[in-house]
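Report on the following structure.
Shown here: the complex without one of its protein chains, the others still in place.
To keep things simple, chains are lettered A, B and C as they appear, and every chain counts its residues starting from 1.
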Amino acid sequence: MKRSLIRVGVVGASGYSGLELLKLLLGHPKVQIVGLFGNSSAGKKIDEVHPSLRNVFSLDVQEFAAAALRGIDVLFVALPSGQAMPVVPEALAVGTRVIDLGGDFRLSDSAIYQQYYGHEHTAAEYLPQAVYGLTEWNCTAIKNARLVANPGCYPTSILLALLPLVKAELLNVSSVAITSYSGTSGAGKLVAEKMMFFEVNESVRAYKVGSHQHIPEIGQYLKTFGGVDVSFSFVPHLLPVSRGIYTTIHAPLKNGVGEREVATTFQSSYASSRFVRMVAPDVPEMKNVEHTNFCDIGFSVEGNRLVLLSTIDNLGKGAAGQAVQNMNVMFDLPQSEGLMPCYQR
Amino acid sequence: MKRSLIRVGVVGASGYSGLELLKLLLGHPKVQIVGLFGNSSAGKKIDEVHPSLRNVFSLDVQEFAAAALRGIDVLFVALPSGQAMPVVPEALAVGTRVIDLGGDFRLSDSAIYQQYYGHEHTAAEYLPQAVYGLTEWNCTAIKNARLVANPGCYPTSILLALLPLVKAELLNVSSVAITSYSGTSGAGKLVAEKMMFFEVNESVRAYKVGSHQHIPEIGQYLKTFGGVDVSFSFVPHLLPVSRGIYTTIHAPLKNGVGEREVATTFQSSYASSRFVRMVAPDVPEMKNVEHTNFCDIGFSVEGNRLVLLSTIDNLGKGAAGQAVQNMNVMFDLPQSEGLMPCYQR
Amino acid sequence: MKRSLIRVGVVGASGYSGLELLKLLLGHPKVQIVGLFGNSSAGKKIDEVHPSLRNVFSLDVQEFAAAALRGIDVLFVALPSGQAMPVVPEALAVGTRVIDLGGDFRLSDSAIYQQYYGHEHTAAEYLPQAVYGLTEWNCTAIKNARLVANPGCYPTSILLALLPLVKAELLNVSSVAITSYSGTSGAGKLVAEKMMFFEVNESVRAYKVGSHQHIPEIGQYLKTFGGVDVSFSFVPHLLPVSRGIYTTIHAPLKNGVGEREVATTFQSSYASSRFVRMVAPDVPEMKNVEHTNFCDIGFSVEGNRLVLLSTIDNLGKGAAGQAVQNMNVMFDLPQSEGLMPCYQR
Partner (left out) sequence: MKRSLIRVGVVGASGYSGLELLKLLLGHPKVQIVGLFGNSSAGKKIDEVHPSLRNVFSLDVQEFAAAALRGIDVLFVALPSGQAMPVVPEALAVGTRVIDLGGDFRLSDSAIYQQYYGHEHTAAEYLPQAVYGLTEWNCTAIKNARLVANPGCYPTSILLALLPLVKAELLNVSSVAITSYSGTSGAGKLVAEKMMFFEVNESVRAYKVGSHQHIPEIGQYLKTFGGVDVSFSFVPHLLPVSRGIYTTIHAPLKNGVGEREVATTFQSSYASSRFVRMVAPDVPEMKNVEHTNFCDIGFSVEGNRLVLLSTIDNLGKGAAGQAVQNMNVMFDLPQSEGLMPCYQR
């Protein structure tokens, strides 16, 4: 158990997940931010990059270099996909533990990575040691991990909802239909015509149908933690809001399985998981999880048809929140440290 | 064929569908609005009720009375569910043709109506003569109809997407998963805490899961026009936008059915339906149909898994637009009259 | 008086004003669109550029060339500032009348143009013949104009509100404070980080304080139509909405001037101007003018302090709507032709 402050570094603090991470780390009683690294922001102070941090926190952003990692206990990497692959090995080489918020180390098969991410994997030898950071399902492995692959936002909302039922073999896993909607921060700081305010506002659209890079991740971890191959269809959509993910899953239950089994299965899976709130019979509302690390799950059963509803903040439990939750596990702290505004007994 | 202007009346012009209807009728070259009826607005001028109509159109809103329908060729009824039942029979009795935008005359079984709408049906004897106003699928019956039951918004987006494939027997109809998102105007002028700006903004939530009144409507007309009973799951959600519906359907295709069959089936179904635009391989975008009577449909096939995407403006093709389209059919006008901003050849 | 259709062309139909223009022209009973010109879109069909036009209208977009203007009665130019200067002279040279929606021909002083627009004026010799298209105030000159400089969006909302009172000498013109808020379509199709959805959503910011290019335009035309130099301060802001402008003006009244004089002055100025709606004592609401050519004006007097409120749709009366209104004047049509959804008497 660490008694002193955890000394952390962040690579890619100029993005949206990066800023979210900074805000959480600044409010964490056991953390000291000692290094900020970036390319486009190198040489600037972080409160120049993020004016919302003026009078809150200021630190120079340096160019990433392994030498600068001396004394850093854990490095958060919040870079666009592909850009973590040069950075992560260097950090591991100097003994720094790493939590990667991107997708570079989530998939075990580098050929599939290339197929979905569109570029070659250049650090495949590190894949075996990467530990998937879905905290509620992989806590023991995360604890001793040197490299945590923080889950994607959509997968987090989907796996948390599906895994208990898949593992308990309550579902007919041959046709699971997943429809997810996400606020725009999920796309990162992408400057493109399609992401301009006028193009997104008051509109909705599906995208990357059948080709989203989270598809193999969902499949791999349904198998890893749920025990079976699940045949599913996943359709992501863009929502005209800043943050939040809402996932709706239609899945057939096996014969004889009803609401009671579903309810008790969720209960036993998440009884001690403070960040997963089972809200049924209420319906989850996205605004109840915004700016938090919570995942709210609801469900409804009609005959043998099950509907699962799951909502998270894509920047919270879908990225920075879960990353800090994993850091807490790695450093023997209560999972909720720095993630819960609560000094009450 | 009518050579003179169609004389129309509108009941419930103070609601959102009512205003949308007025705007369309005012821009229709073959229509003359001769009567406006309402309860809460009775005695006021319509441009007092709707300030956006100032300097555009003004007419007194009267209390509804069958006597006032003399000379009116067709009456549009845009009232909350339950409230059309007293009005429609009176209008039919004096020979006025009726287009009802509400749900009171869509379901053939009044017991199911009561189950889903929460109140008794008091005009069930008129159900047999009601003609469902899904124009692209019921044109011939609409033509001579005295009473058109204009479809619900969600059903319109869903039926237009599913019917061609159901009818052509391309789908495995045992597990169709339907996820729909709608802007707030779909709820009508409902003054309730849950519909206040702060409660809806930047949030999303599912509602009436398993109990939405459009469920029996979807099922009945999939059977009527598609020929089979379809087992489906329907989950509606509230979107923080003013108008628009986006429907995503996951459905398994029958063995041997692929993209080609799907494409050609849609082509033959809608080749002559100007208001249904097949946009594949593009993905439909809600803003491309806003303020129009179009339904944009896209699809994607992977293995035997089909994803259907369908978007309409809930006030357009989902209500007032389709109502005017039906009026055109009933009075032998081109379907696009007054619905297409086009004087070009 | 033109008996046949007005043959129109549009340069820059791929932008937001351009699309708005197309939609209006397509719904105009006396117009035929015969030519579409652009650079980035040249070679494509317009419904490829704007999918919302599928099944509505299709025409090839050509590269602009004076030779292609043969037979075109009026050319609408909807290009970013600076880009109209090469195009307009060519069109005038072949006898085509021009309505320029951009700012290149509004300012009489090309040195001031350069100061505010940031580039040199290359067609200053055409400035004397340019007629400012503020329809309610320059109708006679517009009628015979060969070149109409369509006003900027902010100036339209500001001039319509201020001119009656300035001209009637009711204001103390030494300190007029103008605060305007505009939806994002006012910025055009600007692909920049600051205009991405996440940067604009749920936020507001002032911009170009003291340097907005509409400042000299407001001043010049307050003088031209109002008769005096007005000393004013103008601060524009970005609103997280798609369209609309809301302007709030604080101005001191001269001694002895009260609400009555203000009301009657507006009444006499705009009694026959259908598109200016004096809504006092109601307060103008932006949504009442969205998708219309209306300008709603309200006011409030307290002591000698006057508050003016003015709202338009920046794409409507602030651009395309006013352009069509001017075309109507130039071709002897009722000003409301194609701009009012009204066939009623």
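The criterion applied here is as follows: a residue touches a chain if its C-beta (ideal position, glycine included) is under 8 Å from a C-beta of that chain, and two chains touch if they have at least 3 such contacts.
In this text, all values refer to a predicted model and were calculated from it rather than measured experimentally.
Only one of the listed residues, C:181, C:294 or C:331, touches the absent chain: C:181.
Only one of B:55, B:96, B:138 or B:184 touches the chain withheld from this view, namely B:184. Among C:93, C:111, C:190 or C:206, only C:206 touches the chain that is left out of the view. Here one chain is not drawn; of C:167, C:237, C:254 or C:274, the residue touching it is C:237. Residues 16, 184-185, 189-193, 195-202, 240-242 of chain B touch the missing chain (whole complex, contact as defined above). If you put the missing chain back, the residues of chain C touching it would be 175, 177, 179, 181, 183, 199, 202-207, 209-210, 233, 235, 237, 239-244, 246, 248, 250, 252, 283-287, 290, 298, 300, 302, 305, 307, 309, 311.
For chain A, the residues in touch with the chain missing from this view are 23-24, 26-29, 31-33, 51-52, 54-57, 202, 274-275, 277, 279, 282, 285, 287-289, 291-292, 294, 340-344.
Methods note: only the chains that are shown with their structure count from here on.
Taking each chain's centre as the average of its CA atoms, chain A and chain B sit 40 Å apart. Each of residues 202 in chain C touches at least two other chains.
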